[in-house]
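Note that one protein chain of the assembly has been removed; the remaining protein chains are unaltered in position.
Chain naming follows the written order as A, B, C and D, and within any one chain the residues start at number 1.
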Amino acid sequence: MNTYKITAADNTFTAEVEKRSGQDLNACYQCGNCTAGCPFSFAYDIQVSNIMRLVQIGQRDKVLQCHSIWLCASCQSCTTRCPNNIDVAGVMDHIRHMAREAGLATERKVKVFVDSFLDSVERHGRVYEMGLMVSYMAKTGRVFTDVELAPKVLPKGKLPLKPHSIKGKEQIAAIFKRFREVKSK
Amino acid sequence: MKGLEELKDKIHEILPDLDLVIGWEQGYDGLHATPLFIKTPEDVDRLIIGPLCVHNLATYLPGLKDKKVGVIVKGCDSRAVIELLQEKLINKDNVVILGLTCDGVINLTKLGRKIGSLGAVDDVKVEGEKLNVVIGDQQHNIAFSEVKQDKCENCIYPNALVFDHFIGEPVDRVENVGAEHQSLSDFEGKSFDQRFAFWKHEMSRCIRCHACRNACPMCVCRDHCVAMTRNPHWLSQENNVAENWMFQMIHVMHLTGRCVECGECERACPMDIPLMLLRRQMNRGVREVFDYEAGIDAQNRPPLLTFKVEEDNISEREW
Amino acid sequence: MPVYDGKELRIVGFLCNWCSYGGADTAGVARFHQATDLRIIRVPCSGRIDPLFILKAFQGGAAGVLVSGCHPRDCHYAEGNYYARRRLELLKRFLPVTGIDPERFEYTWVSASEGPRWQHVVQTFTDRIHKLGPAPLLSEPLTDAEMVEFQRQVEAGRGCGCHI
Amino acid sequence: MSIRISYYPGCSGKGTSSEYETSTTGVCQALDVDLVEIPDWSCCGSTPAHTVNHVLSSALSARNLTLAEQEGFDTVTTPCPSCLSNLKIAEHKMRKESFREAVNELLDQPYGGGVDTKSVLQVLVENVGLDKVRERVKTPLEGLKVACYYGCIMNRPPEVMDFDDHEHPMAMDNLMEAIGAEVIPFPLKVECCGASFGIPQQNIVTTLSGKLLEVAKGLGVDALVTACPLCQMNLDLRQGQINAAQGTQHSLPIFYFTQLMAKAFDLSDAVQGMKRLIVNPQKALAKIGQADKEIA
């Protein structure tokens, strides 16, 4: 493990996370309640309370490159139980935004799933679950994802084979378009 | 106002037990009435009542606290008596109240604006809703409603509220009951800056003659008025806008929750400064916050002499 | 001292000794930074505050007046703030007719332990007064030359000076 | 007295959770709740949108709130907690002016604010009321022993969701009791099932949902009752995957609470949609009424 050079740390990182999330990270006294309640902690490479600590000491790279931020499902356990009223799930969300913007995605599959999902929304106005699966499999090369479920699902009529697009789908596409324009500014 | 003869009879009846009875008599001309202090049966003959009898005679009561006094009051004047009783500034045992019913009294400033000079009026007669003013051989016929006191315009207390003897028959309340005087809402049409400038101008005209104070039935401090002492030093004797303004503020604040809107201050003001605007605004606050009017019931506690732990109409000031 | 041009406005505070003055002390001890405009006059109780003091301050050109006492029920003298509340509420409702913006006057309750609240009150009120700007004046201030002449007359015994 | 309310079905209602959709509309109809579907509604963005950007996420939600507002509604109801969360959070965040402006910049029609969203569960419990539900029951579910699982975001964070207890919610428990089922308190009512990681990170779902099934099994219940399409899918559709990963043999039916209500109301099979469940519920459903017979 590296020695963290605290004085050489990136102060702007702490400030940026605070500004984006609107949370006072100095209020975190490292009680570990977020880690204690996190259902995903078993899958995390860095525990959520440790992420909070690393943000406090300005370790931008370590935080943005960690896997945990992609595995958080925003289940709100941490936010609901934080004794200092910090919206921890919100902080995780914002760190993930920052990682995305920095072009980082240590959990590529998660990112691709998200992208495929939004792709589907952008194209049809609603999520087309079958199309989403196909798109996801194509992008990840994981053609056998959940393939064993197909015989269970298809006879139940749960996955329509055709997308149902909405009339105002251009409006949805426009939202995405403007979003990208604003972001690129 | 009706029942002069009945009133005179009543005074004759009660005078032997009293030191004096206060009423009105004709003044130096046909236009002016002036207070009359009746001490002998002969004095009774000079008594008049009518639209010229503007003076609120309750003003004299605190100064005659130790005397047995009869006083003739209109509806509005009776509120001053009640307020004085509420504040224990007079002793009910020493006062005999002769209550009248009233259909308005005259505002000489308004009349002056109608007929020009008020100098040589010979006679004034009221015929129904018409006022007939005689100046030499000239006659002016004026609608009485146009020259009434402001307070008479939407008077809700035409009959004396408190009395030992009521003269005549009580009249019904007039229309427009309880409406706030138009002048206040008119004034609110102005911006804060305009209002401030208005008072700055009005106060530049104030000559600090203290007539407003002397006419006020609630100004009982008299020789001990804080406006006339260096200890405490609220006001200097300098005559400037700021000090005049402060003097009027002292007068208003000392009337908080006490003013019965008899209008005597404004009537007495030789400079015609619209002092009632200030009082009406203060009374509006008293009404809104405490649902209270001064001089209605002698048993009521004046609002500033008491409190409620939880005030009904004051929101706790959260920041 | 005249107010600092462009930086400060004249704001007068009347605080009761037991709660709000203590609250202002608590804010000071905790180094809660505040705008510097406010000058505090200490009185034993909000019940000692005559609304005329406030009008006197406005007469003298105050841009804002802030009153603070103990919370209702917590008065050191049991009832003083209840009387104050009535007097001050009526004053606030009276002010509009004078042309003094009632926003220039505020009263509130701050306890001795409420340092953060005091900071908030001061900051909020000061910001509000700065938005409203300087108070309208009943008369124009003396020029420097007139001031010198005035002082000369006082020293010469011609002015009485008793109004200082 | 009927209730008329704007209705947002959510994408999965038209796909993987069609039985939730049919039973929800059926039950609401039976209880005089007039669900007015938002015309041409679009996806709220679900979890993926807010993991990318909050403004984008709120814009996708706000479009639907605006449509509801134009129809003259101030409240929207949705069966899906994920949609609920997104719609509520969008409204909550957009109370801040700068955020609202940023969102409206993305939209064709700006959202004015003030449209509240409630879950169908909340509408049934608060607006319809348990008494009315009880009256409507034709076949009480006596003999069926269930535990209610609410999922992680229906009640959290409490200051936004503003419904029921955020650690021990009771709305569904009370509803199930009202239709005659025996309800065993589920200790992990608001624990996460693994959410949308079923596809990209299957092991997360099999671990977390496996835990839920394990605890439910320990309680000896006949079935779990859910209010969330994602939870239901993870627990039902992926139960086989869970068994394979955890070496277990669970065969626990996972109902939507509306399905059991439809059952108790004797609504049609198509409305109940029991056949669409993956884990066969027949054994559990067969217990209904059995308790009485045993006593008799």
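The rule is short, and it goes like this: contacts are C-beta pairs under 8 Å (C-beta built on N, C-alpha and C of every residue); 3 or more make two chains touch, one makes a residue touch a chain.
Note that contacts and distances are computed from a predicted model.
Student: Leaving aside the chains on screen, match the unshown one to its UniProt name from "Heterodisulfide reductase subunit A", "ATP-binding cassette domain-containing protein", "NADH dehydrogenase" or "Sarcosine oxidase subunit beta family protein".
Tutor: Not shown, but named in UniProt as "Heterodisulfide reductase subunit A".
Student: The chain left out touches which of the shown chains?
Tutor: A, B, C, D
Student: Considering the whole complex, which of A:Ala15, A:Cys31, A:Ala102 or A:Val147 touches the chain not shown?
Tutor: A:Cys31
Student: So one chain is hidden, and I want to know which residue out of D:His168, D:His250 or D:Lys275 touches that hidden chain in the complete assembly.
Tutor: D:His168
Student: Pick out which of B:Glu238, B:Asp272 or B:Asp291 touches the chain that's been left out of the picture.
Tutor: If we include the chain that is not displayed, B:Glu238 is the one touching it.
Student: Pick out which of A:Cys82, A:Ala105 or A:Leu118 touches the chain that's been left out of the picture.
Tutor: A:Cys82
Student: Determine and list the chain C residues touching the chain excluded from the picture.
Tutor: Looking at chain C, the ones touching the missing chain are residues 1, 4, 7-8, 10, 12, 17-19, 21-22, 24-25, 27-29, 31-34, 36, 39-45, 47-50, 53, 56-62, 70, 73-80, 83, 87, 111-114, 119, 137-142, 146-147, 163-164.
Student: Write the list of chain A residues that the hidden chain touches.
Tutor: Where chain A meets the chain not shown: residues 27, 29-38, 41-42, 46-47, 49-50, 77, 81-85.
Student: Just checking the interface: what residues of chain B touch the absent partner chain?
Tutor: Chain B touches the missing chain through residues 87-89, 220-222, 224-226, 229, 231-234, 236, 238-243, 246, 254, 304-306.
Everything that follows uses one rule, which is that only the chains that are shown with their structure count from here on.
Student: Taking each chain's centre as the mean position of its Cα atoms, how many Å separate chain B from chain C?
Tutor: That pair's centroid distance is 35 Å.
Student: Of all the residues in chain A, which ones touch at least 2 other chains?
Tutor: Expected reply: no residues.
Student: Please output the residue numbers of chain B that touch at least 2 other chains, ranges allowed.
Tutor: none
Student: Per the contact definition, I'd like the list of chain A residues that touch chain D in the complex.
Tutor: 39-40, 42-43, 71, 73-77, 79-80, 87, 93, 96-97, 100, 107, 109-110, 112-115, 117-118, 121, 125-127, 129-130, 133, 136, 145-146, 148-149, 152-153, 156-160, 164, 166-169, 171-172, 174-176, 178-179, 182-183
Student: What does chain B use to touch chain C in their complex?
Tutor: Counting only chain B, the residues touching chain C are 184, 187-188, 190, 192-200, 203, 230, 233-234, 236, 238, 240-242, 245-246, 249-250, 252-253, 256-257, 277-278, 281-282, 284-286, 288-290, 303-304, 307-311, 314, 316-317, 319.
Student: Once bound in the complex, which stretches of chain C touch chain B?
Tutor: Where chain C meets chain B, its residues are 50-52, 55-56, 59-60, 72-73, 79, 82-83, 85-87, 89-91, 93-94, 96-101, 106-109, 117, 120-121, 124, 136, 138-139, 162-163.
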